[in-house]
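Removed from the display is one protein chain of the complex; every other protein chain stays in position.
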Amino acid sequence: MAQRQSFQIGTGLFILLGFAALGYLATQTTSLANYRQGDSYAIKARFTNIGQLKLRAPVKIAGVRVGSVGSIVLEPDKLDALVTLSIDKRYDKIPDDSAAAVFTSGLLGDQYVALQPGGSPDNFKNGDEIVLTQSSMQLEELIGKYLVGGDAGKTGDKAGAKPDAQSGEKSGKQPTE
Amino acid sequence: MSIVRKPPSRLADSLAQIGACGIFLFRILGAVPLSLRYLRETVRQVYFVGAMSLVIIMTCGLFVGMVLGLQLYHTLSIFGGTAALGTVVALSLYRELGPVVTALLFAGRAGTSITAEIGLMRATDQLDAMEMMAVDPLAYVVAPRFLAGIIAMPLLACVFNALGILGAHLVGVVWLGLDNGTFWSNMTSSVDVWSDVMTGVWKSLAFGAVCTLIATFQGYTTPPTSEGVAYATTRTVVFSSIATLAIDFVMTAFLM
Partner (left out) sequence: MSASANPRVSHDDVTVRDPLIRIRGLRTALNGKTIFEGVDLDIPRGRITAIMGPSGTGKTTLMRHITGQLAPDAGEIVVDGANVARIGRDALFGLREKIGYLFQNSALLTDYSVFENVAFPLRQHLKLPEELLRNIVLTKLQAVGLRGAANLMPSELSGGMMRRVALARAIVRDPMLIIYDEPFVGLDPIALNQILKLIRTLNQTLGITSILVAHELAAVRRIADSIYLLAGGKIAAHGAPDELARGETPWTRQFFSGEADGPVPFHYPAPDYAVQLGLAGAAP
């Protein structure tokens, strides 16, 4: 009988370990890891070009993940991309004049949405829309413009925008000015 | 005499083997409801084919992950894309290497022991003795091993994958200095539960069924001699490996 018991315990442990591994793989190494935040609220942002932005791509403030991309649709009349950002409820003090930009992590990495906090005393609420947006930088476009040279202007500003802190601010303001 | 007679050297023989194997599958499936009475036997077999394979699976998983980490790190660094290391390792493990290598190891470790065990039971009349004691050997011996293979294989593949990820993390992050956060966040943002992790699980379910089917079939139909058992064991490994890779291709084509 003792023999049988040990088989059953061994089998039980094995199955437990197997499922633990599956659970680990499924929740810690996949996009499920990004769903972990419980409640979230949605804010919208319009981009003329989102590049390779994908569903569930991260939304970051100062490089810290605060939410993910909930949906991406094309606005039929304006023909620009309407992106819904699901922001974790914990981060409910985001000024409502913050700017959104599509950035690339690294040279070849995935794209994400970066939020640049503004100075407004009011905060975003569920369903609000971000007014200040900056589209994805297209590598090809940038290269093309550099090759053409000279006429730096706005695009030069963007192209040089590697440290995203200042450039995001500048470029975020450009459309309004 | 039997060694010379047995190998399926001709096409017709091979086809006959495949056909017999298919019929055997249906006989097993028919015996599965009956084998639920011997649930304890299935539990025991999960222990033998699953828990006893853990050491080899874990060791190999770790090494495969480390090799992947090392190889891909150097390849990716050419393109300045080492940030994608976690993603590439995870995807190649989950979708292909995990299920396939686990199945190959399983065929070598558990498959051969199933074949040898059933073959020896055949050679020493144990299967006939069961029949004489009014116990169906298909339900008591074969079906529990078949079920155990189907249960154990996906779990083993998951363990293999988990160890592989840890191995790649060890090499990429701990040794080669890749940023820990980059490693994980890139992985989590590009790996999907259903299209990647579960694809691997479906595959290993199929591999588990095929490998144990071949192992039990070879054991059950082996000529009751020592050469017969030895030859059947070899065939188990060869046929399981071929079947695994062939089915992998078909399933990849369908699941993509």
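Chains here go by letter, A and B, matching the order in which they are written, and residues are numbered from 1 within each.
Here, a residue touches a chain if its C-beta (ideal position, glycine included) is under 8 Å from a C-beta of that chain, and two chains touch if they have at least 3 such contacts.
Note that the structure is predicted; figures quoted are calculated from it, not measured.
Asker: So which shown chains sit in contact with the chain we cannot see?
Answerer: So, taking every chain into account, the missing one touches B.
Asker: Give the residue, chosen from B:L25, B:L70, B:L120 or B:L205, that touches the chain omitted from the document.
Answerer: B:L120
Asker: Based on the whole complex, identify which of B:I78, B:M132 or B:A253 touches the chain you can't see.
Answerer: Candidates B:I78, B:M132 or B:A253; residue touching the omitted chain: B:M132.
Asker: List the chain B residues touching the unshown chain?
Answerer: That gives, for chain B, the contact residues 120-121, 124-126, 128-136, 140.
What we mean here is this: only the chains that are shown with their structure count from here on.
Asker: If you average the CA atoms of chain A and of chain B, how far apart do the two points sit, in angstrom?
Answerer: Distance between chain centres, rounded to whole Å: 39 Å.
Asker: Write out the stretch or stretches of chain B touching chain A in their complex.
Answerer: Interface residues on the chain B side: 40, 43-44, 46-47, 50-51, 54, 79-81, 83-84, 86, 90, 94, 151-152, 154-156, 158-159, 161-162, 165, 184-193, 196-197, 201.
Asker: Sort out for me which residues of chain A touch chain B in the complex.
Answerer: Touching chain B: residues 4, 7-8, 10-11, 13-15, 17-19, 21-22, 24-26, 28-34, 56-58, 65, 105-110, 112 of chain A.
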